[in-house]
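I have a structure I would like to understand better, so I am pasting it below and will then ask my questions one at a time.
One protein chain is absent from this view; the other protein chains keep their places.
Let's turn to chain A:
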């Protein structure tokens, strides 16, 4: 980087010196030869020389320095080289004259502020004018020829954090406040501010006028943002915004570089950043020398963009030279990767890396490697590393595994409430089956069987199912009690089940292609059929009831079923398609499920009034499994359908997490209705409140155009009915639809009807309304 010709003669190398105490603020004199450092326990002037900083003067005199020396801010006058001002933490504003012959250089002491003074600022061109801003919410303007302030400005709000005279407008100054506001004042009018706007959430710690551009003001706040405002328009307009990683304590425009500014932070982050406001994502340059937070930064000379001075809590004073700064952009990887909603993949990387790479698939719709928004003309003034990236988009194939059609269809068609539990399960099982997701379908069926309420037999459409739906599933571990009841019920059961089995078989013949689904029903038909016997088999060791012998038909049937899934698999499937993996997982998980259903069914005969909480752990595992697999849809749907049956088994945070993920997905696919239904049906308070926010609709009366304040149908100002239907002239008390062009409207059905036959507004205003 070349050296500037106009720079003063001081050395140009990075150097530092140790201070005795942490610095709070620094300031340089106009010719950039000396710097003043102020802090709670330090107030010194250093000269910047070729081989380092040299202490010139210690202004902190007296054996027991008073709090007036405890400085929060310091400023060196830019015209009068002997004049300095400090802001003390005890609320004093002090001016110092270096030309005084004695050791104590203190000239004036103003103790008008009641709280800590955060900032002092000399007028850039007026020699005797000094401005201060304090924690007590007041700003005061002092004329240094007088003993007291000439005017007081009340911000009417909390503490003032910064005050800055405008560089270009003689009378204007800006003040930033702890409540996030920035005010503009005219020095001649202390009664009220010229303009006020909210710049940040939380305190605005600093502001700085652009040295050249009239009306550009940079502000930095606790919300970690630096914003650049254009004040020349009627409303302050935010033109640039830089997001940093910590609260912004100071901001200073870089001289001679229109777009650059330097920032430092008050907490956690010790670096100084120089930003190009047009490139807000990565700092233009970084100075990383300090070991504790930087408290003061200042450019050494108003025409020298290469030398920056900084003071820090680590008790050092640094002179940073631009050529020694680190450039984060050199280390950054200009690469990006993003998945689209429908499984497309976009990948951008440095062009040099991409060229010559085989197998790259260009964007199908013409040569779109440089989309318009991405291609940017190199700007010579920017001095920023220019990177050309190539963008590749990999589209997923129409029938590829990453398509999300099933998700949308499932979301639309699932029923989550409004019907008896068993019916919901059946419906959802059917939906899943039709979408070729046998595992999900089977899960729904199993859930229905496990949790069906015995007292309330559902009436599913399928006769075959109705039998299964009646199975009461109870948990009891009393084996002894079973025996007597079992013997009697056994016979009936067996007959029922045999009948069941036949239906199943018939059923299966009808839907040969859907074999993998029918198999699940078999399993349960089977289980029910042999409930007691299988149970005793499972528990051979404990069960003493020897009379439970295994009926012959049990085994052959079961084996047939277990083999079933693989056979009728659609032959068109590609090996890595999800269906195959699904059915693999299914056959895998059938085994544990089976044994559970056996146990449960065997218990059905006793104490049928108990809830089926026995299954809850298994179901919980199942939900976890689905969520882990990325199918949060299933997890949430089951959660809602099962409702109280399972809710307490799963901790609130997990539930909330699932709901949030599912709702997020639904909203990305613009399935607003489904997402709202899910929100409504959820039981987490954090979720249900999602659609309770901003539900207020403000309306104006259609006659007098004033806001409707009361709740009724009559406007309390003009005492007429508002919202009258333009077609039937009655008050609309339900859905009101209106034209955004002429604001006439009425009952939804009336307006629909009307616009079928006419294009014009029913109110006769002549507007051509449209209904879509």
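Quick notes on this structure:
One rule holds for everything that comes next: a residue touches a chain if its C-beta (ideal position, glycine included) is under 8 Å from a C-beta of that chain, and two chains touch if they have at least 3 such contacts; residues count from 1.
Assume contacts and distances are computed from a predicted model.
Choosing from "Arginine-hydroxylase NDUFAF5, mitochondrial", "Sestrin 1", "ER membrane protein complex subunit 6" or "Ubiquitin carboxyl-terminal hydrolase", the protein name stored in UniProt for the chain missing from the display reads "Sestrin 1". Residue in contact with the omitted chain (choice from A:132, A:247 or A:389): A:247. Of the options A:103, A:323, A:648 or A:668, the residue whose C-beta touches the omitted chain is A:648. In the complete assembly, the contact with the undisplayed chain comes from A:267, out of A:54, A:267 or A:341.
Not every partner is drawn; the one left out touches chain A at residues 40, 64, 66-68, 70, 72, 88-91, 111, 113-116, 135, 178, 202-203, 205, 222, 246-247, 266-268, 270, 291-293, 313-314, 610-611, 613, 644, 648, 652-653, 685-686.
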